[in-house]
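Of the protein chains in this complex, all but one are displayed in their positions.
Chain IDs A and B follow the sequence of writing; residue 1 opens each chain.
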Amino acid sequence: MTMAIDILSWLLLTAGGAFIFIGGLGALRMPNLYTRMHAASLTDTMGAVLVLGGIMLQAGLTLATIKLAIILLFLLLTSPTASNALASAAILSGLQPKEGPVNRAGRSE
Amino acid sequence: MYYAVTIATLITMALALVRALVGPTIYDRLLAANMFGTKTVLFLSVVAFLYGRPDFLDLALVYALINFIGVIAVLEFIRERVDSDVSEKSAGE
Partner (left out) sequence: MIIILFGVFLLTLLVITALAIVRSDSLFAAVILTGIFSLLMAANFFLLDAADVALTEAAIGAGISTVLFLGALALTGEQERGGSKKRLVALGVVTVTTLIVIYATFDKPRFGDADAPVHQHVGSWYLEKTPELIDIPNAVTAVLGSFRGYDTLGEVFVVFTAGIGVLFLLSARTARRPKDIEAGDEPDQGLRHYLVPRVVGRMLIPFIFLFGLYVQFHGDYGPGGGFQAGAIVAASVILYALLEGEGAALRALPMGVLKWLVAGGALLYGGVGVASMLLGSNFLDYSVLASDPIAGQHIGIILIELGVGITVTGVLLCVFHAFAARGRV
């Protein structure tokens, strides 16, 4: 049983590490701000879920698992919201999702 | 196995730093800073667990909460600047 938990957490940690690295590579090599945002935020959240899930399996039922679950919950709430806020700020100051900025048309309600 | 995740996180932190240094617009830099923040949370969680100190998870929790506030502050800053520019322009017409 512990062997199964060990293998499962090893798989989750490796997958999480791979997602994190892919996200970093994507943020560096994508051509535009919005594509970079797409790469960074999706892989951030997925990598966090996998890595923290892997550690929680290793920790068993202790206080550390509850703290890790709370950290995961807050990351799941705040990381996509931060990307949304960043995209709103970028659109608001005129950076349209194409090549280069265009004229501002005012804020849409 | 934990070391692999830690090394992957550190390398991604370096890649995010490169984007923060290079990125032509400020939104690229802010995206990199936000990504750096979540990677720091993961790094702190893994190392705190690895060295058997669950008390230190409080640090990762603080960071997960505070990272959010920087991005919201930038959004408010941009919104205020756009609003005051729009109202100056409409007051001048």
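Simple rule for what comes next: a residue touches a chain if its C-beta (ideal position, glycine included) is under 8 Å from a C-beta of that chain, and two chains touch if they have at least 3 such contacts.
The model shown is predicted, which means the values in this text are computed figures rather than measured ones.
Residues of chain B in contact with the chain left out of this view: 3, 6, 10, 13-14, 17, 20-21, 26, 29-30, 32-33, 36-37, 40, 43-44, 47-48, 55-56, 58-59, 61-63, 65-70, 72-77, 79-81, 84. Where chain A meets the chain that is not shown, the touching residues are 74, 77-78, 81, 84-85, 88, 107, 109.
In this section, only the chains that are shown with their structure count from here on.
The geometric centre of chain A is 11 Å away from that of chain B, both derived from CA atoms.
Here chain A touches chain B in the complex through residues 10, 13-14, 16-18, 20-21, 23-25, 27-28, 33, 36-37, 40, 44, 47-48, 51-52, 54-55, 58-59, 62-64, 67-68, 70-71, 74-75, 78-79, 81-83, 85-86, 88-90, 92-93, 95, 104, 106-107, going by the rule given at the top. Those residues of chain B whose C-beta lies close enough to touch chain A in the complex are 1-2, 4-5, 8-9, 11-16, 18-19, 25, 27-28, 30-32, 34-35, 38-39, 41-42, 45-46, 49, 54, 57-58, 60-61, 64-65, 67-68, 71-72, 74-75, 78-79, 81-82, 86.
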